[in-house]
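Here the complex is missing a single protein chain, while all its other protein chains stay put.
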Amino acid sequence: MMKLSRFLNFNRNAVGKPTDVRDGSALHALTFQASISTGGKSSIQDRVFAPYSVFKGKAALSVEPVLPTFSKFGSGNLRVDRRGSMMLTFLPAIGERKYDYEKRQKFALSATEVGSLISTGPKDSCEFFHDPSMLSSNAGQVRKNLSIKPHADGSGYFVSLSVVNNILKTTERFTVPVTTAEFTVLKTACSFALPHIMGWDRLTTPLPGTLASKLSKVDPQMPDLEWDK
Amino acid sequence: MMKLSRFLNFNRNAVGKPTDVRDGSALHALTFQASISTGGKSSIQDRVFAPYSVFKGKAALSVEPVLPTFSKFGSGNLRVDRRGSMMLTFLPAIGERKYDYEKRQKFALSATEVGSLISTGPKDSCEFFHDPSMLSSNAGQVRKNLSIKPHADGSGYFVSLSVVNNILKTTERFTVPVTTAEFTVLKTACSFALPHIMGWDRLTTPLPGTLASKLSKVDPQMPDLEWDK
Amino acid sequence: MMKLSRFLNFNRNAVGKPTDVRDGSALHALTFQASISTGGKSSIQDRVFAPYSVFKGKAALSVEPVLPTFSKFGSGNLRVDRRGSMMLTFLPAIGERKYDYEKRQKFALSATEVGSLISTGPKDSCEFFHDPSMLSSNAGQVRKNLSIKPHADGSGYFVSLSVVNNILKTTERFTVPVTTAEFTVLKTACSFALPHIMGWDRLTTPLPGTLASKLSKVDPQMPDLEWDK
Partner (left out) sequence: MMKLSRFLNFNRNAVGKPTDVRDGSALHALTFQASISTGGKSSIQDRVFAPYSVFKGKAALSVEPVLPTFSKFGSGNLRVDRRGSMMLTFLPAIGERKYDYEKRQKFALSATEVGSLISTGPKDSCEFFHDPSMLSSNAGQVRKNLSIKPHADGSGYFVSLSVVNNILKTTERFTVPVTTAEFTVLKTACSFALPHIMGWDRLTTPLPGTLASKLSKVDPQMPDLEWDK
């Protein structure tokens, strides 16, 4: 990581071209929209690119939360519109410290799949199957399979993604060996991110004197809340 | 979950009617008032609906924090008025992916009961009893019993709620099988939510130059604080 | 807890008098100054009272963070002035659900002592000694001893405080049995509070365009940071 953190300060004009990790922009190109908290307000200028990336010999894995989006309904209420996820992005290596950004593949872990990842013990493995075309006419034509398998010596995991595309008649497979330390970062960061992708970071206590708290005053007490219909 | 997250983007006009999880609004109808933090201010327009829901064959379970409310006293002090809780809502299934919102039952976990839940190991079980009419003339007429029991194979838990109502002469029972992954989400999200339902997310460090910090200047040092009466 | 949370909504005018837990204000009287975050500003009107309390037969234990205070120095820098702590307050019982607020005793856990508490396993015990008059002429005249000892059956802990005062020729001892669930709340809430009593919740990333980030631009890279003197 120290080495990379040095590389990441080199030229930044290679986005799109085959990716050299010495090029900081490559990392950023792996990332997705989010928005900075500025006291509750957010603006389009506030996209933050802060992926956690693991670069290995045959492929690179980059992980970053995708936050939920909310939509208004009723008198200014908000509800989760699109669920958040942890987005995994795989890039194949095409040379020493060079990765092909054009050939990237993504896999979005839902909250429950994140729960599965963070409950994975040193000897456990887990596996997820997604069908991006699910419910469409192409259902079943593309199958994505993410597997996390422990090293025999307990020194880490193999994180593998296979993408079988019956339309394009292609099969792609990425395998990134992840050390225990790197997996601990993933688990810790995912545990931190989980309430955020669930949208629970949005919940906070109403202050007295606000309409919200005035309304809550007329709410029944907790046992009644249980009873309320 | 992927499947559901797709369903959740279908029509939204079925609140109140028997609930089809393909109807996003059903989920939201399961939820409670909260308020977004907007730099410390909150308004009635800031209700957020972000439950974590598990849909199974015979029933659905939806979990969401209910935050405490504060009231002012003395010279602008705040104290917890109603304690926060983790609200569990159960809905019976009435068909494939259809749940009866009218027949929902709720169970509010206190901070200590949340502590019990998050300390539940793979082979542990726990059980809670509530009497919504406690201390009223109806005391003992209604008994709610929530139990969490591990699967024999350690693959998860059965979360069951029974509600015995001697007034209405009814007994209702809900059982939702919860996988280890889903339970990990509950534990992680409840650990995140615990300080919030306790109101501790409200505590933060006074900055120098503010009255609060000026007052704290005259506070005795920590050992004296111990000694202070 | 449910029972208490009901009690806590009864009359609120008994502060100072022998404490009946049915009196909500009693709880609040157990607490200390803190200040609400309102987008970085805080005011004297922002005291929050949100202790976590355990009421048992012979005594009650109430726990709450005491946040650090900062002082300015140099060109507007801030440093921790008084360290934060977790404040434990014990009250003796003087009747059914009645506790003597006048006879309370306090014990302030430092960050490291909190580390000791949250690393206490089901069969571990820990013990702390404080001398509130340390370094003064009264050094050694008062000894406080907090001990946490596991139940034989692993169902929880005994939390005991003894205060030996050679000046007043008094010895006080409080013992509160704490269940595993209650101790889990303490551990979880203390883990949440630890970075706050350390003042680390004050650290956040400077945004580009601010003086802070402009300065950080001239900071050496990380390896140089290591090297910097």
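Lettered A, B and C in written order, each chain numbered from 1.
Keep this in mind: contacts are C-beta pairs under 8 Å (C-beta built on N, C-alpha and C of every residue); 3 or more make two chains touch, one makes a residue touch a chain.
Note that the structure is predicted; figures quoted are calculated from it, not measured.
**Student:** So which of A:K56, A:R82, A:R97 or A:R173 would be touching the chain we can't see?
**Tutor:** A:R82
**Student:** On subunit A, where is the contact patch with the chain that was removed from view?
**Tutor:** On the side of subunit A, residues 1-3, 5-6, 8-9, 12, 24-25, 27-28, 31-50, 52, 65-72, 78, 82-85, 87, 102, 104, 106-108, 110, 130-134, 142, 144, 179-185, 188-189, 192-193, 196, 199, 201-202 touch the unshown chain.
**Student:** Touching the missing chain, which residues of subunit C?
**Tutor:** Counting only subunit C, the missing chain is touched by 39-41, 68, 70, 73, 75-80, 82-83, 110-116, 118-119, 130, 134-135, 191, 194-195, 198-200, 202-213, 215-217, 219, 221-229.
Here, only the chains that are shown with their structure count from here on.
**Student:** Among all chains, which one's averaged Cα position is nearest the averaged Cα position of every protein chain shown?
**Tutor:** It is chain B that sits nearest the middle.
**Student:** What rotation angle superposes the Cα atoms of subunit B onto subunit C, in degrees to the nearest 5?
**Tutor:** 90
**Student:** Distance between subunit B and subunit C based on Cα centroids, please, to the nearest Å.
**Tutor:** Between these chains, centre-to-centre, one finds 25 Å.
**Student:** Using the average of all C-alpha atoms in each chain as its centre, how far is it in Å between subunit A and subunit C?
**Tutor:** Here subunit A and subunit C have centroids separated by 36 Å.
**Student:** Which parts of subunit B, given as residue numbers and ranges, touch two or more other chains?
**Tutor:** 39-41, 68, 70, 78, 82-83, 110, 130-131, 134, 199, 202
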